[in-house]
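The complex is shown incomplete by one protein chain, all other protein chains being positioned as in the whole.
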Amino acid sequence: MTDAGSVRDDAPRTWRRYVYAVSHRDIGIMFLCFAALAGIVGFAMVLSMRGEMMEPGLQIFRDSRRFCVLDTGSGIVTLFFCILPAAVGFGYWLIPLVIGAPNLAFVRMGNLSFWLMPFAFAVFSLSFCVAGDAGGSGLCADWTLSPPLSTYGSPGPAADFVIAAMLMAAVSLLLAAVDFVATILNMRAPGMTLSKMPLLPWSLLIASFLIVLATPALSAALIMLLADRHFGATVFNPAGGGNPLLYRHLFWYFGNAAAWASVLPGIGMVGHVVYAFSGKPGFGRLGIVYAMIALAAVGLIGWGRHLSTAGMPFDLQAFFLIVGLAVAAPAAALIFALVAVLWGGSISFRAPMLWAIGFLPVFAVGVLSAAALNGGVGALLHGSTFETAGDGYLVVFGPAMAFFAGWYFWFPKFAGYRWSDALAKLHCVLTFVGGNLMLFPLFLLGMAGMPAGAADYPAVFAGWNHLAGVGAYIAAAGGGVFLIGLFEALIVRRRAGANPWGTGADGLEWTLPSPPPYRTFDQLPVIR
Amino acid sequence: MNAGNAKHDYHLADPSPWPFLGALSAFIMVTGAVIGLNGKFDFIGIPPFVRPWIFGGGAVLTLASLAGWWRDVIVESVRYGEHKPVVKLSFRFSMVLFLVIETVFFAALTTIYFGSALFGGAAWPPAGLIPPDPWRQPLLATLVMALSVSAAVWARRAVCRGDKSGAVLAISAAAGLSAIFVALLIYGLAHAPFGFGFDGARMVPLADPAHVNMVSLIGAPSAIFSSVFFLVLGFFALRSVVGVALWTVAVFRALAGHLTPERHFGLTAAAWYWYFGAALWLFLYISIYVMGYALAFSGR
Partner (left out) sequence: MILGENIATSSMPRDWQFGPPDAAGPAMAQICDLGRLLFDLGGAVLLLLVVALAWVAIRFNVRVHPVPDRLQSNTLMLMSWTGACIVVLVVLAIPSLLVLSNATAAPRPDLTVTAIGRTGYWTYAYPEAGDFRFDSRRLHAKTAGDNKPPNMMAVDYPMVVPVNRTVEILATGADVVHFWSVPALGVGIDAIPGRINRTWFRASKPGIYYGLCAGACGADGAIVPVAVKVVGDAEYRAWLSWAIREYAEGGVADRFAAAP
């Protein structure tokens, strides 16, 4: 098994290797680099907004419309171009190695799903250069593109570029999801039954089904938006008998599923890390798998927390309330199962483990806030920064913690070098403290009545906003430490060897050299 | 092929330009579409008569990339025998997933139809709107669809028997019937008793000075019926055109002798695609044509 990588290295040379990529790891690393760049862009947008809001009044932005354009853009960049592509990138890089497959089922389709992303981002960037509405360039609407603000409220081409970019990103996600499902169901190493399959492919399999079942609804909604905007259709226009509320149902059906689809791979990665550093590999794994399936099943139909004030009839609201609360049960089971792995273990606090442990409370806060937003108190909190903070914890902060746990865990495998443990831990502490300082005050502001998306605000909200700005700068410092650590690791070049983590890391990927040769598993490993 | 010393049946693809070219063409097509749709706006001085050509060029490039890619796959299958059973199993999985994706897509497109019909509160179809007669062209299209499905079944049986001439005949019949179906569908759309949305609708600025950057459409509530009608059936026509393309390629592959009793996934995929379309058509025919017509004459 260990000699699987000993065949000659016949990698294509120069740019062809990436542009014509047919190795899952080349596609994966391109996805991860793209997600990192988009993450830097998205975080820079958030940082400028948080900096603006440290004091009441306008300091950085010339007018509130520019702020609104960034507010719209940052949500789209974060979800469509950072968090989801990062999950996809880890999937491309790791799934075949973890399940003992030589490559993906459809590697060219994987390459298409990657290349659609930077082109989608280019289309998205064009939206900043053209008119959005009479107020100026760029799209100033809700980031969910809710009509009528995104139809007759934004007559310029900026909205079309954003819609087109989201459509391209949706196609990319669907291709990746189909690729993952075919690979995971069909290309596991001989003897690796589904019940023996590790957590990461499990989580990505479940997330892929969520994407397959939810993303086409987004595509349909966006196409109907385009038809409304340009072809005289009135699907979302009440003047022609349409219903703007329908778009929000369709969007949040997708958006809610996408939120769980970005959390699930993170849970899978945290599972690997926790197993590797607790001395209890595989403990309670099937329970975690069942909880993930339950989470996805309940999560798929629980999009109502974003519509709690839309005036739905009582029966529908009650349904969404019950489903929304029910999501907390599998989530709690997941957290409990991961704590049970730690309990009675023998824990070495290496950097990935620190990130994984930090993920648990962040995920818990995200789930609790999502439950709180369901009906009942929703009327009080909807449209306030409470909702921003809840989505931030669930969709951005939690996955980011988990993805960095995975990044530091598998970086030696990706690059062949070890990351400085001290720098990775410093990054973790800064991100955890900064992220919480940035987002938790938004819960309190939302309860006090601060609306989401305001550039300027009453002075009575200044205190918590200032604290949130400080948190954003601390998190940004964490990002700087990440970049320093990356350069340090690539310059100092501490050789990692096949398995730098010891016996706890018992996956198939650790049987290969680091970095793995271009061709892996020419002789399929056999699982007993 | 770089199978080298691999000891497994999986297909390891050679480096391929098509994914990148496909994404690049999609970028050109999408950007061209946005530029073409916004005639009133300036895009770094691109003159109006050039604009549709950007979209058209992008669309042609996209189709060319897909065609080149498909050709590579056929060569790999026929000449190099790369499609071992495990690879074909992956094809089957992805085809099923594709049909799931299509189901969700059409379900989302029709939500507004059923939402308005069941929970809209107002009359459905909207007052003053007569839906097309389901017992004329749509019924004919349904019958043609049924015939094409029979031809598809016949084609698969002929291929599985190894009956080459029968297979060519059956697949040609399926291709011809599916083309007739598409023609009937498009004829029905072109001769519908109403236009798409508002006829000649466009966005107009609101007069109110407080809403200078808002525009609106003022029109009849019946526009919703025609909007959904044309969106759903238009996309159904589009996917049927893809089905015709699949059948046409299958005809040429049958003539070239590519379709053997052991290896004919191209035909299987086309057949699955078409069966799914038949089921979807039946659903749309009953729910939009028949129910729409019946409701229009029972309610008032």
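Quick notes on this one:
Note that the chains are named A and B in the order they appear, and that numbering of residues resets to 1 at the start of each chain.
Rule of thumb we're sticking to: contacts are C-beta pairs under 8 Å (C-beta built on N, C-alpha and C of every residue); 3 or more make two chains touch, one makes a residue touch a chain.
On a predicted model such as this, the values are computed, not experimentally measured, just so you know.
Shown as candidates are A:Leu47, A:Ala233 or A:Ala326; the residue that touches the absent chain is A:Ala326. Taking the complete complex into account, A:Ala239 is the one of A:Ala239, A:Ala415 or A:Ala477 that touches the chain left out.
The chain that is not drawn here is touched, among residues A:Pro118, A:Gly153 or A:Pro201, by A:Gly153.
Among A:Ala122, A:Ala415 or A:Ala462, only A:Ala462 touches the chain left out of the display. Where chain A meets the missing chain, the touching residues are 56, 63-65, 67-68, 71, 133, 135, 140-142, 146, 148-149, 153-154, 237-239, 242-245, 278-280, 283-284, 287, 291, 309-311, 313-314, 317-318, 321-322, 325-326, 328-330, 332-333, 335-337, 339-340, 342-349, 357, 360-361, 364-365, 368, 371-372, 374-380, 382-383, 444, 447-464.
Simple rule for what comes next: only the chains that are shown with their structure count from here on.
Our note on geometry: chain A versus chain B, Cα centroid distance of 31 Å, whole angstroms. For chain B in complex with chain A, the residues that touch the partner chain are 2, 4-8, 10, 12-20, 22-24, 26-27, 30-31, 33-35, 37-38, 41, 43, 69, 86-87, 89-90, 93-94, 97-98, 100-102, 104-109, 111-112, 115-116, 120, 122, 126, 196-203, 212-225, 227-228, 230-231, 235.
Residues of chain A that touch chain B in their complex: 7-8, 10, 12, 16-17, 19-22, 101-103, 105-109, 111-112, 114-116, 119, 122-123, 126, 130-131, 133-135, 152-153, 155-157, 160-161, 164, 167-168, 174, 177-179, 181-183, 185-187, 212-217, 219-221, 223-224, 226-235, 237, 239-243, 246, 249-250, 519, 521-524.
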